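Before I ask anything, let me first share the structure, which is written out below as structure tokens.
All protein chains of the complex are present and in place, except for one that has been dropped.
And then subunit A:
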Amino acid sequence: MEDPLQGDFPEVIEEYLAHGCMKSIAFNRRGTLLAAGCNDGSCVIWDFETRGIAKELRDSECSSPITSVCWSKCGNRILVSAADKSLSLWDVMSGKRITRIVLQQTPLQARLHPGSSKPSLCLACPLSCAPMIVDLNTGNTTSLKVSILEISNNGPTPASRNRCADGITSFSPTAACFSKHGSLVYVGNSKGEILVINHLDGEVRAMVPIPGGSVVKNIVCSRNGQYLLTNSNDRIIRIYENLLPLKDEVRALDDLNERLNDLNVVEKLKAVGSKCLTLFREFQDLITKVHWKAPCFSGDGEWVVGGSASKGEHKIYIWDRVGHLVKILEGPKEALIDLAWHPVRPIVVSVSLNGIVYIWAKDYTENWSAFAPDFKELEENEEYVEREDEFDLIPETEKAKTSDVNEDDEVDIVTVDKDPAFSDSEMSQEELCFLPATPSCDAPEQQDKFIESSSKLVDSNNSGSPFSEEAGPNEHTMNHNLSPVEDDAGGLRIKRKRKPSEKVLELQAEKIKKPSKSSKSSKSKIKSLVDEDDGNGFYGDALSDE
């Protein structure tokens, strides 16, 4: 059952997470865990439900800032790239590092192959040379071609593979991403061309020129593989529709190549390219002409989100896929450095320059009809026309109130309903969806004082989210009694939406009065929202005792 009010896009900052200085974030496939790479080389895994730290991945060999974080599809592995040119593969459950590879250049981005559950291949985009496929077991790298000139000139000699053939491109990073199942890599080069490359041999199979030919900064595939997004230096985000079949991409490409064999190399690549991708939409801000940063799709591909790359502002633009700008989220005045949309919920997470992770969610308006099922919410006033017999003493229509439910119908209590958001059910056996939570011990002498119980936490928990409140009716005062440390942190709270709680309280006071209840109960209900010290053991202890 879904919350009917969720399913759109976020609107306000719900909470923030602080732990060290976080740089790069990634959700696991189900959105239950959020991994964040930090400035000190460690990677923190947050339990997204409790907003607490579930695990820390840290090793003495890496103390340079993390440049990117990537989960394997089944959630068992995390690949981390760092500024010391290394790639580290971690086993999430045990928190142990599986392997570490040092490249020739710092990889700005590293992505695990999405097709398998224990991927050994990854795609790394180094600082200033061609993206490469790295075999994590052997350390072998296969560079991908980034320019079709290389091909039409019968390719450079193997020795120059790691250098870009075109001198102009050698100092700008090239963007690349895997297709949904990983058999292809989409590369966006500095000439504004999208190259479709077979990941096994690094050879270009198709080329799509982007109008304007600007350097491509980011290239991202939507989760369902149907759309591709490019972010170019000309400040435009472009959405392409993927025309290839998702499962047999390579074969379809080969077929196309066969059929167009009579053309010369470049013409053929362009022709095949036109059958792979077609330009769908362009997004730009015509007024401010802002550069974009970290653009990505929402989990269902319905929304596109991009951060403003302008210094000193933390702005997130949300468009629907058709191109309408639906929202601009404005955060505190700290530049945005990374962005991620939750895989299934309308939540966006952004990282600011000073290392804080902000969680943006929908601004919740209370669904009153959920509390009182006899009532139905109306958008606006409706004229009510009485029924003919409405005021009769015994209205006809109210007589037979028998339920038309057949009690003899079979009821199925064991069949599992598949979640449509996760179509690859074959993964679910080995999938890691959550990390087991081990409660941290209270110190013996302080077990009866609840103030202490939170400050007794292990360090990592202290740096967890100090505020677990949400905007809305559940924004309760329960944390206000906690230790002074957390009260001081209250000064840092920025743009927390407080208004709804007052409004909500008023409305609740009016609406949740049930006709059959005495005024005592509705008063105590309101009291419990505002003031914790309700309840005087009013009710007799009839049940736990004889």
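Following the convention adopted for this analysis, a residue touches a chain if its C-beta (ideal position, glycine included) is under 8 Å from a C-beta of that chain, and two chains touch if they have at least 3 such contacts; residues count from 1.
What we mean here is this: contacts and distances are computed from a predicted model.
Enquirer: Which of the following names does UniProt give to the chain that is not shown: "Chromatin accessibility complex protein 1", "Two-component response regulator", "WDR5-like beta-propeller domain-containing protein" or "Histidine-containing phosphotransfer protein"?
Expert: Choosing among "Chromatin accessibility complex protein 1", "Two-component response regulator", "WDR5-like beta-propeller domain-containing protein" or "Histidine-containing phosphotransfer protein", the correct UniProt name is "WDR5-like beta-propeller domain-containing protein".
Enquirer: From the listed residues A:243, A:266, A:279 or A:433, report the one that touches the chain absent from this view.
Expert: Going through A:243, A:266, A:279 or A:433 one by one, A:433 is the residue touching the chain not shown.
Enquirer: Given the full complex, what residues of subunit A touch the hidden partner chain?
Expert: 1, 3, 5-6, 32, 47, 49-52, 54, 345, 361, 364, 366-367, 370-374, 403, 405, 407-417, 433-442, 447-448, 450, 453-454, 457, 461, 464, 468, 470, 472-474, 476, 478-479, 508, 512, 514, 516-517, 521-522, 524-525, 528-529, 532-539, 541-546
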